[in-house]
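Omission of a single protein chain aside, the complex is shown with its protein chains in their original locations.
Chain lettering (A, B and C) follows the sequence in which the chains are written, and residue indices restart at 1 in each chain.
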Amino acid sequence: MIIRRISDVLSNYENILPLFAGGCAIVFLIGVLLLPLPYYDDQLYPKTIDRNSSLDPYDRGGPPFTQVVIKSQYPENSPTAGYVTTYLTPFSWFLANTTHHLGTTIVAHPGGIIDEILYNTRGLDTVVEPTILFIAFAIASFLFRREP
Amino acid sequence: MSSLGGAPWYILEFGDELVYFTPYTTTLLILALVFTVLALVSRPERQVEALFGTDAIYAKDTTVDQMRFRRFMAIACGCASMGAVVTGDLFNFTLFVALVGITNVGIVAAVKNRHVQNAAFQYGLVALTATVPLFAGAGIVAATTGTLSIVALASGTVPQAPFFARALLCLGVVGEGMAPFYAAKAEMFRAPGAPYVIMCSLSSLLIFLRVAEVVMVI
Amino acid sequence: MIEALFAAVLGGLLLLGLHRKVIARVQQRPGPPVWQEVLHTLKFSFKSTWVPETASPGLFVGIVLVAIGIWTAALAVVLAGGSILIIFGVYMLHKIVEHGFGLSSGSPYGKFGAVRSVISAASEIPLFVSVAAIAVFTGSLAISDIVAYQAVNGPLLIIAPPAAFAMYLVILSKMPFSPFAIVEGKELVSGYKTEHFGVWRAGLEVANAIKTSVLLGLFLLLFLGPLSPFAFVVAIVILLVSLSFVCAVTPMLAPFDSVTIQALVTVVMLGYLVLLGVIP
Partner (left out) sequence: MMAGKVTGLQQGAGRIFVVSALFLIAGTFLWAIQVLPVIWYWAEVIILFPPCCLSLGLWWMARGRRGDVPFVGY
């Protein structure tokens, strides 16, 4: 019976990856058929590429070492957008305002270096991205160091 | 705000990312929290096994260093799914979902059992592949609507996200959570350490529930 | 709330007893009395109770609390007329409860029950489609809105029969003795509940009773709309008897076949959604 045959295929976990890849291929094919998708001009994070800049693909615009001009979705929530302190969670912001023990350098935050390359305004992403990296490192190092 | 999950009770602002607590997301958050606490406080069980061809019955022990690592991974997984269910930003959501996929592999990575490891490897490959549709989905939403905030997308001030992007998001979450095709996941569940392996399934169910709301809203 | 909770527990236990009775009568057996499940729960409550030596104590006990808690929450959502997405979430989380019950004891029977419960996660997918189809017609997912919509436009059972069918299948897969109840197959002793005895089992029975009441009641609210209390009771009994008939005359499917059939139903339902025009 066809059901028995389908469930035979499904029950073997070696077949999961080909099945998933097949699903991806089908969806992408449908996507190609649905092209072109309209590009929405009023982008939240506009990007102007200055081909003449010496920093070409990485030039984020604006004069260096000052505030970057950043458009944000909720300007009222991020009055400090463009400064490195934008990263701070409400708790860290409270700490930074009440004590002298919280450095505000971008390097103080594990995500800082990575996210400076991305953009200066999205808080939680900065934390999650390096977390993914570190978790992957943790798994790899545990597997490497564990007793055989 | 569309009324799918109820009106938000509280909105927490992380700069450009809103974390919002509707009845729906709060329910999911509490469930993730409860099981994370369970993983934190309960010791692993000892699986009783019978050896084939003999009358020997023995209990598998989980060593302390294994237990520590797996507990760490289970808690990380719980935190990742908590983030995924409450976040109000599409890109942030995809990041959390990717984190869930990695920690799921981590939970069983320490188990010394060939069968479980093979399944975890297959699962890891699928989770790896699934990041492509996942981030592509978020990228297409950004390109066609100009924003990533789920609140803004739900309010109807920007164009609706195309069907293709939503399908990609679903596909990505299906891959990260291995949602309907559980063959590999079922094999992973043979590993001892119940409080931790439960997080594998819990996290994927939670992100699945959340993506259902997200694709209906955007 | 408290009185509704007691009504749900007692009603659910009686419904489960009726379920066993009808199945027995269809199979030409005398069957247990209808209040058997109530007696069962009382009996389990008063039995000597401990935690197995190999079990993970926190999870072993905690999962019983979670089981009762989530279904109490689901009942609260139904009473408040809240979003069916939340009930959907609770329904899917019942899977985790099954894993927890099965895995926490260390017993092989429980473990296999839990592994089967992971396999059969596809059984929840038809619910998604059902929810989506309801959203298309009513434009809202709040139970109160859906009931109000039906008071004006007639029952959804007539407007969207495939959605009702999908939901019926989902309820069926959670009934004991159903063709999809692979997690508690008799070849695994009692599946995931094997090692939970005494008070733990009584707690599980309470959770199951609330679950049965919530799911059957929800089906009536979603697809028949507002009913008078008497009509509600009659309808819930009719619904249950129909489920029992299906359970009585069908054998249990092999685990992966059960998953495949439910996945195929989902595919059919997706086709229905395309027809409705949700998916362009």
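Quick note on the criterion: contacts are C-beta pairs under 8 Å (C-beta built on N, C-alpha and C of every residue); 3 or more make two chains touch, one makes a residue touch a chain.
As the structure is a prediction and not an experimental result, all values here were calculated from the model.
Considering the full assembly, C:Ala80 is the residue among C:Leu10, C:Val26 or C:Ala80 that touches the omitted chain.
Which of C:Val38, C:Val64, C:Ile87 or C:Ala181 touches the hidden chain is settled by the complete complex: it is C:Val64. Note on the undisplayed chain: of the listed residues C:Gly106, C:Pro162, C:Pro179 or C:Pro255, the one touching it is C:Gly106.
Remark: the residues of subunit C touching the chain excluded from display are 1-2, 5, 44-55, 61, 64-69, 72-73, 76, 80, 105-110, 194-195, 198-200, 202-203, 206.
Just so it is clear, only the chains that are shown with their structure count from here on.
Each of A-B and A-C has its own count of C-beta contacts, and the greater count is at A-B. Chain geometry summary: the mean Cα position of subunit A and that of subunit B are 17 Å apart. Centre-to-centre spacing of subunit A and subunit C amounts to 39 Å, using the average Cα coordinate of each chain. Multi-chain contact residues, meaning those touching two or more other chains, occur in subunit A at positions 10-11.
Residues of subunit C in contact with two or more other chains: 259, 263. Interface residues of subunit A facing subunit C in the complex, by the touch rule stated above, are 3-4, 6-8, 10-11.
Residue ranges of subunit B in contact with subunit A, taken from their complex: 12-19, 65, 69, 72-73, 76, 80, 83, 87, 89, 91-92, 95-96, 98-99, 102-103, 105-106, 109-110, 118-119, 122-123, 125-126, 129-130, 132-133, 140, 142-149, 152, 158-159, 162-164, 167-168, 171, 174-175, 178, 181, 183-184, 187. On the side of subunit A, the complex with subunit B involves touching residues 10-17, 19-21, 23-24, 27-28, 30-31, 34, 37-44, 72-74, 77-78, 81, 86, 89-90, 121-125, 128-129, 131-132, 135-136, 138-139, 142-143, 146.
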